[in-house]
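Got a structure for you, questions after.
Apart from one protein chain that is not included, each protein chain of the complex appears where it belongs.
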Amino acid sequence: MSGNTYGKLFSVTTAGESHGPGLVGIVDGCPPGLELCEADLQHDLDRRRPGTSRHTTQRREPDEVRILSGVFEGRTTGSPIALVIDNVDQRSKDYGKIAAQFRPGHADYTYHHKYGHRDYRGGGRSSARETAMRVAAGAIAKKWLREHHGTEVRGYLSQLGPIRPERLLWEAVDDNPFFCPDPDKLPELEAFMDALRKSGDSVGAKVTVVASGVPVGLGEPIFDRLDAELAHALMSINAVKGVEIGDGFACVEARGTEFRDELTPAGFLSNHAGGILGGISTGQDVVAHIALKPTSSIRLPGRSIDVDGVPCEVVTTGRHDPCVGIRATPIAEAMVALVLMDHALRQRAQNADVRVATPAIPGRVG
Amino acid sequence: MSGNTYGKLFSVTTAGESHGPGLVGIVDGCPPGLELCEADLQHDLDRRRPGTSRHTTQRREPDEVRILSGVFEGRTTGSPIALVIDNVDQRSKDYGKIAAQFRPGHADYTYHHKYGHRDYRGGGRSSARETAMRVAAGAIAKKWLREHHGTEVRGYLSQLGPIRPERLLWEAVDDNPFFCPDPDKLPELEAFMDALRKSGDSVGAKVTVVASGVPVGLGEPIFDRLDAELAHALMSINAVKGVEIGDGFACVEARGTEFRDELTPAGFLSNHAGGILGGISTGQDVVAHIALKPTSSIRLPGRSIDVDGVPCEVVTTGRHDPCVGIRATPIAEAMVALVLMDHALRQRAQNADVRVATPAIPGRVG
Amino acid sequence: MSGNTYGKLFSVTTAGESHGPGLVGIVDGCPPGLELCEADLQHDLDRRRPGTSRHTTQRREPDEVRILSGVFEGRTTGSPIALVIDNVDQRSKDYGKIAAQFRPGHADYTYHHKYGHRDYRGGGRSSARETAMRVAAGAIAKKWLREHHGTEVRGYLSQLGPIRPERLLWEAVDDNPFFCPDPDKLPELEAFMDALRKSGDSVGAKVTVVASGVPVGLGEPIFDRLDAELAHALMSINAVKGVEIGDGFACVEARGTEFRDELTPAGFLSNHAGGILGGISTGQDVVAHIALKPTSSIRLPGRSIDVDGVPCEVVTTGRHDPCVGIRATPIAEAMVALVLMDHALRQRAQNADVRVATPAIPGRVG
Partner (left out) sequence: MSGNTYGKLFSVTTAGESHGPGLVGIVDGCPPGLELCEADLQHDLDRRRPGTSRHTTQRREPDEVRILSGVFEGRTTGSPIALVIDNVDQRSKDYGKIAAQFRPGHADYTYHHKYGHRDYRGGGRSSARETAMRVAAGAIAKKWLREHHGTEVRGYLSQLGPIRPERLLWEAVDDNPFFCPDPDKLPELEAFMDALRKSGDSVGAKVTVVASGVPVGLGEPIFDRLDAELAHALMSINAVKGVEIGDGFACVEARGTEFRDELTPAGFLSNHAGGILGGISTGQDVVAHIALKPTSSIRLPGRSIDVDGVPCEVVTTGRHDPCVGIRATPIAEAMVALVLMDHALRQRAQNADVRVATPAIPGRVG
């Protein structure tokens, strides 16, 4: 258990590097009887895939997933589900000179000092390539949650550099390469990104994930509270530097009278809490935001050192995302789904016999 | 493992409610040979204790910890360390009418629906009382980290409502009940808090923790990255709604050229990353910020329902913190120490034989 | 998680040494709503207690357990349950000279080399004293299993030295200090043990545990199979050197036609398998046997070395069990109960929605 497994009951273990033969994942703990096939996973993988617009990296990977076990006659058996995605478009020659240099802002330096021996091609294990397997596993969780609880997990770009969507139209999110929910912002985003790509620099982004139809009662106080686990899962995504639940850092200046979400028989009157109280889901939408740093893979030179400690200038060429956040949305959705899935099973484990006389109120009035 | 254990190698398991006889903790995995006695833990417990100023809750708990095992002739043996803190100042009559009502913004509603049967007195297990045991365990971690790596974990109030310290004087932090590092801000804070307490409302806060002297190489990609584990640990603290590492949400609008921390033989030139790259510590200061929501235990009435779903108005009386953040600093320090301790051991487990020819650079130049 | 926690969903973490102030345990994951009080645990603790006959150690510990959390108004809340048992009858002076010697057959030598610094009094953490806390936790599991599944976990002495019970009368088991199920063997056992105690030597024993009313479907292939977990739990008891499920080592010479348990609509026709097939419970009685080694705490001298590697002769005086197996029965029952409890919850987690058209057959015909 050296950090490559996520989840206690519904767990995913992944392996695979940027330039290796492929990515491998094993999903363990999926309940039996769920209808499942490759197409169920491919949809989200396609949303994440590089090479689908001029705004994302130009590495062209089909990211076709194969299910090697755990499914029989179209339904899960309860046995572990093995997933494989082949890498086809590795271009090692783009990275050759990186072998001895530590790219600033990347994991080269830390992997070198932690492990001594690292696969430097394309960032090796530290590359965002591994997130493809998280998305595949998250798709299984999404399906089960939808079918068993009516839960939907959806994300969108809530900010790119200085640009903020002003409206939230879910149906617009998948119609553009940014996962932007406000069609009116697209020209501004396109122009901004084109200028950025030309400049060789990069910018950060913020992504928001909303899970609706989450049953009340998920989360295991005190250390495995639902918000703590969401923070863990989301912060584990490459480039994430901040996580908020509900109002997040806006809480700092808020008053208690403004912040608390009042309850009525018809439902909660607001959702400043982001759907979690005392570390347990309330039935309100679970809302999380992540901050993604600007990628350090840019064409503008930076100062660094090499493995011998000698100063050097590093310019990364080859294929890069000028804004990592562009592809983060499906990954963030996947991580949220994995957390909710794990906790749905944990809640069943301990509290299946709990009966309360009066049902939970709706997450939101109306 | 129902959520009450934190850590894989250096782990702490806690139990105890607000109005029960006491709090119990077991720390497992502490290396043998560490000199340890109650006084080593009591210092941080005293910093956390309620009833030490007019600005915090008026419940008066001595929070005296006793070590019941794992220490022999003044040094740890490697066997699990049992800790007990007695509750002495529970006032159940203050909470009696809460039994049937769900206080808005509190965990009453979610605990009711998750467990069916809850200890409502003082919030039961959901009360921040349990954090005393985290602080005790964190003190053990702090000591070991200091002695073995020269690591120091220190926190301070970085914002209370609209008030921000403008200077960071570590020596001032423990001289005031706010853990404020800027003595010039104390009059403003005192006045603000007095007005707040009179009004019956509450406000949020932001706390920052800095760990210096962290060795390079801590963190277990990809899921147990150091930042992900810090996020988990910090978000597990009551009232936390956001976690940032380094520049956090300021990344969203930053450019790659501004953000990346360049390397020179004399050290890193900046620390936007907050001391973590690729999920692994760099040797720079590890910097984390948390956002604490305003407490919902306020004297201004709020709308809610009772266990039968009948609308009611809830006014909480009794003893409360008008700003929960006032006491969060030692708790946040403790959680950071627990994470670093766990990862120091995990790094030893897998990578003890790693040798690199050129040593790590200093975290910061000069 | 340094080895002092057992169980994944229903877990018990223990601490405490033979001569420390007391034993502490935290049981996490107990479902809420279970009626629980100290008396429920005290019964099994009394069965285990030292000093209750001339055949067991003469250390007189009341082993009174106190519940410090997790129970409110007589029922569990789902929050962790803290248990404390005070040590009252430590006699350190009996052990003083052991400090520098390694008693052959004891853990002194290994604890010394593993930890460097050990609490040598009474064996410290390696003493069987810690099993009291396992028995307390196991009692909670037993109660829940009985109430929710009608499961009973009962053990008995199946062999002491050369003496074997020839009949199995459950009602006789608790009527003698040996947990012997055959009253006719008691005079022989008494005489044997008196002679043994006089001689200063010791002997081994075999204990059998039978769990009836175990629902079909417990166990998590492939590594956490029910039999593997039972083996782990039982082998973790001090002095255990062998574990068998069902026919155990008698399988080696058995034929397949003899061994397999045939199925009929009225139930299984035999139980060679010990109630487990493919690592999963069948509904038959789960049957496990353990071999306990003769204790090395005997009054006959043995050769050893001291901490400086100098040869010495070791004679242990003070209070000892001439047959460790005499007290193992309640401990073995407790471990089996903990395993079944943990797996009952794991089965609920993943397979709560499984419906099969035709019900399971009875464990046994008639």
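By letter and in written order, the chains are A, B and C; residue numbering begins at 1 in each of them.
One rule holds in what follows: a contact is a pair of C-beta atoms (placed from the backbone, for glycine too) under 8 Å apart; a residue touches a chain by one contact, two chains touch by 3 or more.
The model shown is predicted, which means the values in this text are computed figures rather than measured ones.
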Query - Candidate in contact with the missing chain, chosen from C:37, C:191 or C:222 - result: C:222
Report summary line: Across B:3, B:16, B:31 or B:256, the one contacting the chain not displayed is B:31
Report task. Quickly run down the residues of subunit C that touch the omitted chain. Result -> 1-6, 8, 14, 102, 104-107, 109-116, 125-126, 130, 159, 161-162, 201-206, 216-217, 219-225, 227-236, 238, 240-249, 251-265, 269, 272-274, 277-282, 291-298, 300, 302-305, 307-311, 346-347, 350-351, 354-361
Query raised in the report: When the complex is taken as a whole, what residues of subunit A touch the one chain not shown?
Result: 1-5, 7-11, 13-17, 20-24, 26, 28-29, 32-33, 66, 68-70, 72-73, 75-82, 84, 114-119, 124-125
**Report entry** On subunit B, residues whose C-beta touches the chain left out of the figure
**Finding:** 8-9, 29-33, 78-79, 148, 221, 345-346, 348-354
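Convention: only the chains that are shown with their structure count from here on.
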**Report entry** Numbering shared by both copies at the subunit B-subunit A contact, with half separating same from different
**Finding:** same
Report summary line: Taking mean C-alpha coords per chain and comparing to the overall C-alpha mean, nearest is chain B
Report summary line: Per the C-alpha centroid definition, the whole-Å distance linking subunit B and subunit C comes out as 38
Query raised in the report: In whole angstrom, how far does the Cα centroid of subunit A sit from the Cα centroid of subunit C?
Result: 45
Query raised in the report: For subunit A and subunit B, what's the span in angstrom between their mean Cα positions?
Result: 26
Requested in this report: Can you tell me which residues of subunit C touch two or more of the remaining chains?
Outcome: 8-9, 29, 32-33, 78-79
